[in-house]
Structures are given as structure tokens and as C-alpha cells.
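Every protein chain except one is present and positioned as in the full complex.
For reference, chains read A, B and C in written order, and residue numbers begin at 1 within each chain.
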Amino acid sequence: MKIGIVGASGYSGEVLVKLLLNHPRVTLAAVTSRTLAGKALAAVIPSVRGADRGLRFSDSDPVALAAGDIELYFLALPHGAAATYAQALVAAGKRVIDLSADFRIAELAVYEQYYGGHRAPELLPSARFVLPELTPPAWKTEAKLVAAPGCYPTSILVPLVPLLKAGVIGREHIVVNSCSGVSGAGRKLEETFLYVERAESLKPYGLLKHRHLAEIEEQLALHTGAKTIIQFNPHLAPLRRGLATTITVPAARGATIETLYGAWRAAYANRPFVQLLPAGETPDTAHTVGTNRIDMSAVHDPRTGNFVITSAEDNLMKGASGQAVQIMNLWCGFDETDGLL
Amino acid sequence: MKIGIVGASGYSGEVLVKLLLNHPRVTLAAVTSRTLAGKALAAVIPSVRGADRGLRFSDSDPVALAAGDIELYFLALPHGAAATYAQALVAAGKRVIDLSADFRIAELAVYEQYYGGHRAPELLPSARFVLPELTPPAWKTEAKLVAAPGCYPTSILVPLVPLLKAGVIGREHIVVNSCSGVSGAGRKLEETFLYVERAESLKPYGLLKHRHLAEIEEQLALHTGAKTIIQFNPHLAPLRRGLATTITVPAARGATIETLYGAWRAAYANRPFVQLLPAGETPDTAHTVGTNRIDMSAVHDPRTGNFVITSAEDNLMKGASGQAVQIMNLWCGFDETDGLL
Amino acid sequence: MKIGIVGASGYSGEVLVKLLLNHPRVTLAAVTSRTLAGKALAAVIPSVRGADRGLRFSDSDPVALAAGDIELYFLALPHGAAATYAQALVAAGKRVIDLSADFRIAELAVYEQYYGGHRAPELLPSARFVLPELTPPAWKTEAKLVAAPGCYPTSILVPLVPLLKAGVIGREHIVVNSCSGVSGAGRKLEETFLYVERAESLKPYGLLKHRHLAEIEEQLALHTGAKTIIQFNPHLAPLRRGLATTITVPAARGATIETLYGAWRAAYANRPFVQLLPAGETPDTAHTVGTNRIDMSAVHDPRTGNFVITSAEDNLMKGASGQAVQIMNLWCGFDETDGLL
Partner (left out) sequence: MKIGIVGASGYSGEVLVKLLLNHPRVTLAAVTSRTLAGKALAAVIPSVRGADRGLRFSDSDPVALAAGDIELYFLALPHGAAATYAQALVAAGKRVIDLSADFRIAELAVYEQYYGGHRAPELLPSARFVLPELTPPAWKTEAKLVAAPGCYPTSILVPLVPLLKAGVIGREHIVVNSCSGVSGAGRKLEETFLYVERAESLKPYGLLKHRHLAEIEEQLALHTGAKTIIQFNPHLAPLRRGLATTITVPAARGATIETLYGAWRAAYANRPFVQLLPAGETPDTAHTVGTNRIDMSAVHDPRTGNFVITSAEDNLMKGASGQAVQIMNLWCGFDETDGLL
């Protein structure tokens, strides 16, 4: 099966390229970029030297892509740009997995509040937000277009959703602190992302209304049946890759650490990419880098009555491109772990 | 005035040495260590080469130190060891500033619960925990022995105390997440502190009953008149130095961001080492490294009703040795900023 | 085909485990360790959580290993220890690929000068040092035991050997400067390898008679037919993984940059793990991390008459475990790149 990547010059595009070059079930047949057309893949992504099968960036005219024989496209584009490609490709009957925010928010008004005008609102009904461990499997037949989740939302939804559904925790006073590696910002040429500014620096940012909040809270509501407002405090840490999330939430009356782990086990038994660590053992971003895993654990604090829930993932893998490949695997009927172990 | 340092081979000892070699009002007359006696200071702390005034480590027999003419000693020792030195030095009428935990906890039972048996409990009544911006000035005449605060407690108490006292925030649902640089663990030979393990790694640790909790909650109670239980979630970040704290707490009824900043301004007007950043500008550990400052800011989140309060400091400066020098300055009647700007 | 790893608790052992768990042609059937016997693989190497196929460390009694049905063993042990295992395993007819220094030096006296007494000198005649791109293929049938090259030697021999053989450079005034990531030192509990000491630090070390010199110079002589003495200046750099080598050497009379690249192309045409970058483009360790490649380029400096030759590799891949797997692939008749792309 031939697949293509539109816009592979960013960090998540680069990881996608590596994963798909090595995937046992698909052939990476096109990597497109308006600005890089004609360049050898390895000239732009030097880490694939010798493994790039001679691929070159091709031009990325949506109409031409729609006319070709590639069956599935990943869009690794800035939001806004993705919608335009999705229109052409979906119209031509291609499957599309979009890594941008364009189709993550089902409710148009919420999207517009966080991101501005939407370029392809007519596609929203046929788009599905798919977090494979949480989204009911009907998407595999319904979707024409899949929105892959963001890095922060994945690190928060995977631990929280089963606990809210099982009533192990309440909906009040949920406090989420996350620390992200710098690649989370993409390859942006801003002074704050220079090596000298980031090395040896840790700082909160985007404390109010970080864009991922829209996605997190919409999904919490959809999965758990009620509006849930969280405090979300993102931080920038001197990591190339990695995302650590620590959630503090009051335990529901009668809930114990065993109840909590029981809810997790019920939700994630046999899910290859969710690893539950024992209470007291904390996940470490470094242990997840290069993998598609999310590692999680929790403790109950009898002094405060809170659970403290921790997760770690690679922001470019389970938080972006690895998860997008996982989605493809499920959508196309491959083994869920193909190309991801 | 002659001063000495007992136990200068750790990271906070090293910073103390540098600060005191350059201090305009005191002469660093002795640096002691049982294991390093006889070695040149610069051989152990290469960053002071050429600036070490020919000092060598001397032996650290408490009786001999007590008999000498040095008026004030800093103890940069592990807890337990510090108490033994304090006994001899206080008995001889020396002023002692202790950087360990031994005299930070006024209530003996609490100390014992977190640290085990105390070697010099008889000194507790004449010891004072001094966080210069918070502790009422009577300590300057009362204390025979001063406990310098820990790094996490400083980063938490400075922002919280004035807000609790002013009723700007409540005492429920206080959630504190902190990220510390690796030097916070001291120069420990454990696998987890190796470069290869820490670089590119972020992880929570010590989630329940971190030792600094004893100190934080005792001080919160002493300063604000009521027991206050916090959720304290420490993390290890790939920084050599630096400590970032993010506190989420529900705003008291009627409190606004202006009320909050008003309480801070009232408490810290003209305090040279507390910098209030405007709401929306977040402190960055990198901006405080090498300084004795704590930078703070806050925002009000209308969605949750919480304040999110952030602070940053250098864990070895305002979080340890810089603050110890600040204490000396105040105790000895020097300018508070001597040797610290 | 079943294979095993003896001593997988170090950094190169960890990388071996990951490579072999994913290898399409072999089954990792045993991972042994005296100190870790009984522990789950994922408990010791958290990055393989969920991908460890339930493996546990088993005991590593050489006699028991020799009696089992595993056909090939990798030894990821300190030098000295490796020789003892090699004796038992080779005697039992197992294939052995040793990542230690024990069988890298053909001449016993040289080994002893650099490493002390040898525990299994009788095996030296049946052992082969194999750098796949350089060693003539007869080893595949002759060897009972293969010594995989060290990280520094690989980064130096691959660029130098074809140039010496082709007479593009002379044998005088060869100056090699290398910068290694900290994992090159293994998981050693020494103060100098703590995060706080290494981060933001760059320093030379081992300037005279670094142990790898024995291997480098023996191989240079064997491949090029004459004794060749080099100046080898290793440095420690704040990288987890990666090794950059810069070689300055006078161009032979008449040699040009085209001659040099011609010699490289003749030697490495179609070798999948040697990448030649154009003159003027320099290799970057970051581009090789996680790959089994060595990237190389060179420039000619008309001011000095020197070539400046640069290479980069991942010290744990092409410099250790990746190369060991490449050796297995060739030895067992698999595709050279199996499990390595």
C-alpha cells in the first residue's frame, strides 16, 4: 500500500518519515513540500542518509496529489494549511490522517475561538478525533479523515478518561502540570527556542488558554459525559523530546489506589502502548523517547486525599507521529504495533 | 570579621566558598573537611583557581574549631553531622548558620518523623529558622544558631505566605509542582544522577512525604496561624542549577489578581531579592542562576477560579548558599546585599 | 536462530537488547547477568517496557550457558570477564561476538601492556577483529570468536585505512581529535560522570596512551602494511551518545580532494553504513544517533597542505552494538542491514 506525507520538514514530519520508511506494510511513495520540492530526502533529514530509498521531496499541489495513486496521506502541516489539503484529498477518496489541530475540535465555535476561522468546516462531520486507546472502534469505518491527537492531550486523556468514567475521581480541582521538550514547539525560528536560551532553563508558559485546552476539555466531555474544566499549566523543559504530565485530583469518596489501578487495567488491558507502573514508581520521559508508549503511575496521598497521577511519553511519537502510524495500522487492518516496536 | 565553612566539598559548600571569598565584609579564614584536610581549596573546587587566596582545607575537629578565633561558621554538612558541630560551636559562643535540615524544624517529633533521631535537641530552643523576607527581625538578637531554609521551601513560602496571611487564597486544594536542577540532590554517587541518566530526562520523584514538606507546612502554620496541608509534587529536570515552582490554588472569594499583587507588594516592597514580574510574564530559572533572587508572578484563571502562581530561583543561591550569606549580612549588621549582587 | 547476551546491564548491552528484540532473523532467547538474575528485562531497561517479550535476566554460569541450545552469544562485559566466558562458549562450539577489548589485539604483548594479563590467550589465534567495511571476508569462515571494534577505532579506521592504502596521505603528522559522548565511559559510578559535572563541560582526557591506541595502531599496520603512529586526543563532550572525530594529515604529494574521495568511493561503494558527505559539509553526531552509520567528509586546506577529515557516528551503534549486530548479520549470512535500518 502506497502512502504519502504532505509537509515533512518539521520535527513530527521527520519522525513520520523514519517510521514509514521502515514500516513493513506500507511504502512511502511521496514526501511533499512546496519549498523543498526537488531536494533529496536525506539532504533535508540527514538522519535518514542511506535509508531514504532515493526519495526526493515532490511538489505538493493538492490537485495533483488527489489525482495520484497514493491511498493514504499524512498531513504534517501547520493548522490552516492542513484543511486545504484535506479538502482535495478527501474529495478524491483518499484516506487522510492529519497531525494538525484542524480537525481535532468537533465543535466549530470552539475551534474558531482558539484558532480563528476554519478553512474546511464542511469536513468536520466526516472527521474523527482518534486516540486509539479511547476512541470507540466505529471510527474505523465511519471516518474519511482522522485527526491525530496533540501531545499534551494524549498525556492527559489517557490517564484521566477511565478514572472519570469509573468515578474514581471527581471533576473538581483537577490540576495538570506538564513539562514538554522543546521539539513540541516545532522548528520555529524564535529567540526563545535558541540553544543558549533553552539549555539549563525551565519555565512555565501559556498558562491561560493554551490551545490544547480546547481539545482536552472537548474530549473529556465526550468520553465522560459531562463538562470538565481543568487547570492546565504547561512548562518548557530542556529536553529535545519528551513530555511529562503530573495530575493532582481529589479521590472520589471511597476510591483507593487499588480502585484507580483497577479502572486503568480494565481500560488498557492488552493495549501494547500503555504501560502501568506500580504506585511509587514514576515514569521518566527518557525511558519513552523513541517509543510509542505512554507510561503511567499513581499514588494516593492520605494527607490531602488526592491522587497524584503521572504520565510520560515521547511528544513526537505517542504525542504525534507514532500515534498517527498507530492510527493508520488500525484503520488499514494491520497489526497495531507494525513499525512501532 | 573571620568566618569559616565546615564541610565545603558539596555543591552548596562550593557556592558558599565563592561567595565568601568575594565578600567585602568578611574574611574566609577556614574551610574544613575531614576527608580533604591538607588539600588546596582550588584542587577541590577548580572554579576558584587563582582566587582562592592560598586557602587549604583544614581538619574539622569540632573542639579545635570551637577553640579558635573565627566568629561565625557556616555548616554545609549532611543532616545529623551538622548537629554535632553546632553543639560545640554554639557552646563556644560562635554564631552558626546551618544549611542542613537539622534545625529547620522547631517541633522535635516532626523532625524525628522525617529524619530520625536528633543529635542535639537541646539546641532547638535557641535555633531560628530564618527566611529573611518572612521571619520577623527578632531572630537577629535571639538566635544563637540559624537554620537556613531549603530550596523547595523558599520557592514555595515566599509566594504563599503573604497570600495566606492576607486572605487572598484559601487553605484548601493547594497544589505545588516543582522542578529542581540535579545539583539539588547534592554530589551523590548514585546511578540516577549520572549524566547519561539525567540528560534529556524529566521525571517526578518523592511524591509522598518529601522531607521538605515538614519544613514547608510548619512554616506555613507558624506564619499564617493555621495548619495548611499542601500537595507537593517535586520533579527532577535536566538543569545543573535552578528551581521552578508552580502553585495552583483557588482564589478566595472576591480576590483578584490586583489583590494578589497588592499583598505581595505590601510584603516585599524594597526587598532586593524578591522580583515581582507582571501577570502573564513567567519566571525562568535561567534568569536567576547565579543570583540570589526569587522571581515570581501570578495569573488568575477565570475558567477555574484559581490563581496560578509561579516562582523561579537558583537552588544553590536563594535556595541555599546565597540565602545563608544574606542571613549572615542581616545578622552581622552588614548591608543585606553585600557580596550578593 | 536463538541468540543470547551475556552482561546486558551496561549501555552497550542495553542497545544490543533493543536491536536484537527487533531483529527479523534471530530470537533473543537469553539475557544473563550474575547480579540481576531473576529480574524482568524491562525492570532493568525501562525503555523496552512492553516490548521485552517477558524476558528475565538469567544467571550467567559459563558452563550452563555452554550446555544450552543457544547458537550465538554476544558478550557485553568488562574486559577480563569476557575472556572467561569466551573460553567456555567457544569450547562448546558456540559463535561468540565480544564487545570488550579482550580479543581486539592480536599481539599478546601489546594487550598486556595496555590491559594487563590476558585470561584466555589460547583463543587469540581463532579470534578475529572484524570491522566489516575493512576486514577481508575470510573471517566469516575462519573465526570462532569475533572481536567487535571499539568506538574510537571505528571512527578513525574507516576514514584512514583506504587513504593510507591508496597513498593519498602519508604516515607522518597524523593528528586525531575525537569528542565522545558520556555513554562511552559506560555506566560508571564516578564523580566525573555525574550530570552536574558533565553538563556544560568539555575537556580532553587520557591524552597519552588511551587504551584504544593499541587497537587503532595495530589495525592501521595490519591493513596498510606499515607501522603508523598517530597523535590521539580524546575529549569528553556533553552528549549522551555520539562520537565526532577530526583528523588532520598532510596530503601526499599530488593528492587532491578528488583523489581522496576517489579512494573512499572505491573502498566503500555500496556499503550501506558508510556515508560520504561532499567536501565542505561536515558530519554531525546528532544525525547519526540511533543509526549504524558513520558519516564522513574531508576538505583540503591549500594554506597548510593538509587534509582535514571528519567523521561522526553513534558510539553505541556503529561504535559498539550496532556494529556487533552487523557482524552477526554477515557471519550468519543474513542481509547486512537486517535489524539495523
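Quick notes on this structure:
One rule holds in what follows: a residue touches a chain if its C-beta (ideal position, glycine included) is under 8 Å from a C-beta of that chain, and two chains touch if they have at least 3 such contacts.
Source: prediction; values computed, not measured.
Only one of A:182, A:230 or A:299 touches the chain withheld from this view, namely A:182. Here the missing chain is touched by one residue of C:21, C:44, C:263 or C:289, and it is C:289.
Listed residues C:27, C:84, C:201 or C:337: the one in touch with the omitted chain is C:201.
Contact between subunit C and the unshown chain involves residues 173, 175, 177, 179, 181, 197, 200-205, 207-209, 229-231, 233, 235, 237-242, 244, 246, 248, 250, 280, 282-286, 289, 299, 301, 303-304, 306, 308, 310, 312. Summarising the interface, subunit B meets the missing chain with residues 21-22, 46-47, 49-51, 199-200, 272-273, 275, 284, 286-291, 293, 295, 341. For subunit A, the list of residues touching the undisplayed chain reads 11, 182-183, 187, 189-191, 193-200, 238, 240.
The rule is simple: only the chains that are shown with their structure count from here on.
Placing every chain at the mean of its C-alpha atoms, the farthest one from subunit C is found to be B. One inter-chain figure worth recording: subunit A and subunit B are separated by 39 Å, centre to centre, where each centre is the mean of the chain's CA atoms.
Note: centroid distance subunit A to subunit C, computed from Cα atoms, is 36 Å.
Chain centres here are Cα averages; for subunit B and subunit C they lie 46 Å apart.
In subunit B, the residues touching two or more other chains are 197, 200, 238, 240.
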